[in-house]
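Comments concern the structure below.
A single protein chain has been omitted from the complex, and every remaining protein chain is retained in its original position.
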Amino acid sequence: MDSRRVIDGLSTVLLWAAGFFIMGLLVFFLAYILGQGLPVLSLEFILSPSKEFEAGGGVGPQLFNTFYILFLSLLFSVPVGVGAGVYLAEYARPSRLTNLIRLSTECLATVPSIVIGLFGLIILVNIMGLGFTILGGAAALALLNLPVLVRVTEESLRAVPQTYREASLALGATRWQTVRRAVLPPALLGLVTGLTLVSGRAIGEAAVLIYTAGVSVSRHFPDLNPFVAGETLSVHLWYVRAEGLRPDADEIAAGTAALLILVVLAFNLLIGVPARIYQRRLLGKH
Amino acid sequence: MRKILIVLIGVVLLLTTGCWDKPVTAVGSTAMLPLVKMAADQFMTAHPEITVNVSGGGSFTGLSQVASGYVDIGNSDVPAPADDPVYAGLVEHVVAFAPFAIVVHPGVDVGDLSHDQLVGILTGEITNWREVGSAFDRQINLIHRPPSSGSRKVVREILLGEKDFTLNAAVMNSNGEVLQTVSAIPGAIGYVDYAYLRKGAVKALKYDGYECSPENVIAGVYPIVARVRMYTRGEPRGDVKAFIDYILSAEFQYDFVEEMGFVPVAGMGTN
Partner (left out) sequence: MSLPGRLSNKKEYALDRFFGYVFVVSAVLVSLVIFSIIVFVAKQGLQTFGDIGFLEFHLGTDWDPPYRFGALPFILGSLGVTFLAVVLGAPLGLAGAIFMAKIAPPRVRELMRPATDLFVGIPSVVYGWVGLTILVPFVAERTGGFGFGLLVAGVLLAVMILPTVISISEDALRAVPRRLEMASYALGATRWQTIFRVLIPAALPGLVTAVILGMARAIGETMAVAMLIGNVPQIAKSLLEPTSTLTAEIILNMGQTPFGSTWNNALFYMALTLLLVSMFLIILIRFVVQRRTYDG
């Protein structure tokens, strides 16, 4: 009996240690990145256009392009990805084909994004004629994100208890009504988590965009025309680290990295918090 | 919700149809990006009616894109293969020369390498700094570029001839990463474009007694230098020609190319 207690206590201590270690790692990474980057960040840095050679300049257009490309890519990928996820979870009968689709989505996640970039270059940029543009980049990012979105949607719908569906169908609801009113609301938090994961990945993606969206920015700022090249923050970060000639390249890169993290943080809060509140209200009524 | 979506899609479609002239697109070598981006910035300021889109992706991405006619200009620091019919219609424009600097970790107490010493290090015959006159017994850590990179090909061609680089090295993807690594790893040696040489972080070595500088390149005593090229499919016309002409103009060559650490084409004569 006593050894049971000891093991229990020990495991609790170990799990606390794991929790703290993980948080410690995160704090370290954040402190390192933000510690180098925050001193560079200023309103001017965030809003003004970048410079090529002389010191100074900011990342205004890159910040704008990051959001613009992310927005367009989600516009393409979310309806299709979520739709396919709903189909796999709610409509499709288990078959070899659906299994194959699931397997392929998982495997595709391991293919380096540069391969998706080349696929995008050949199909979207060349054959469909989108060119090295914001639109081309957004479409290629959508390709990258589709499989993940499908997977996450399916997972979160499957987590909804079967009884919800049965109850809804028993009340005479159609399948669509069941999906919309009984399955999607409790699955929303999972969907949003998936969406933040996908967006975080899209915001941090560089290799795909170098082959599809270009490494230069429009002369106008902000420019809503999706047919000009649109360098994003991550591409800019890669570029400044790799080949930046400016004397203050290190500071610019540090500032850009910090800004990227803040963007992701803002994005998580922006769509994560309302979803959590909604979820809590949903469960509260329960 | 759905209505908003439809309106948004409509807006995107509207934007895609109007207000769009065919831009000049220049794609390829990563190492050439600063030069090309700078030229695009300056050129677009002078010509508000023309848009220039620039991207990287590597020299051969640029070559194959321009050869198939998908982009207007392919940036490359390697020559297009002469024996491959795919690239037969391409016209070469040398827009600058880029010297390579041999750099070492600031703690290395050697300041000059002879041709034979450098070749020995690059081929792996010399593996300790003591063998080239250092007071310290320290392993030589060679940091260089991938086998497909233009920089590596040029350095190999000029310095090694038939010999090959040692496998006992680490490979980094860009000038920036080579610089960072050489500055951080004791005993490291590498090569970067002269333009990227940021003093302080690393130490540049003399080669056969000559420092890497545009003057020594022009004088012909510092031979480790690459041609920076732009390729077009056939002779350039219209906006594309205007852009290349701008890059070759005295104004851009002396105010920017030279300032950025490349050697202007005019300075090298016609070799």
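Order of writing sets the labels: A and B. Residues in every chain begin at 1.
Keep in mind that, in the parts below, contacts are C-beta pairs under 8 Å (C-beta built on N, C-alpha and C of every residue); 3 or more make two chains touch, one makes a residue touch a chain.
Predicted model only: the values in this text are computed from it and were never measured.
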Task: Neighbouring displayed chains - absent chain, whole complex - done: A, B
Open item on the list: Considering the complete complex, identify which of A:Phe67, A:Phe119 or A:Phe221 is in touch with the unshown chain.
Closed with: A:Phe119
TODO: Consider the whole complex, including the chain that is not shown, and state which of B:Asp41, B:Glu177, B:Asp193 or B:Asp239 touches that chain.
DONE: B:Glu177
- [ ] Determine which one of A:Ile101, A:Leu135 or A:Leu245 touches the chain that has been left out.
- [x] A:Ile101
Open item on the list: Can you tell me which of B:Pro186, B:Gly209 or B:Gly238 touches the chain that was removed from the display?
Closed with: B:Pro186
Open item on the list: For chain A, which positions touch the chain that isn't shown here?
Closed with: 4-5, 7-8, 11-12, 14-16, 18-19, 21-23, 25-26, 29-30, 32-33, 79-84, 86-88, 90-92, 101, 103-116, 118-119, 122-123, 143, 146-147, 150, 155, 159, 164, 167-168, 171-179, 181-182, 185-186, 190, 193, 196-197, 200-201, 203-207, 211, 234, 237-238, 241, 253, 257, 260-261, 263-265, 267-269, 272, 282, 285-286
Task: Touching residues on chain B - with respect to the absent chain - done: 56-61, 63-64, 81, 84, 86, 138-139, 141, 143, 146-150, 164, 167-173, 177, 180-181, 184-187
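The rule we apply is simple: only the chains that are shown with their structure count from here on.
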TODO: Please compute the C-alpha centroid of chain A, do the same for chain B, then give the distance between them in whole Å.
DONE: 32
Task: Contact set on chain B toward chain A in their complex - done: 5, 8-9, 12, 15-16, 19-20, 23, 25, 27, 30-31, 33-34, 37-38, 40-41, 44-45, 48, 51-57, 61, 65, 68, 70-71, 173-177, 180, 195-196, 198, 256, 259-261
TODO: Sort out for me which residues of chain A touch chain B in the complex.
DONE: 52-53, 72, 75, 79, 121, 125-126, 131-133, 135, 210-211, 213-216, 218-219, 224-229, 239-245, 247, 249
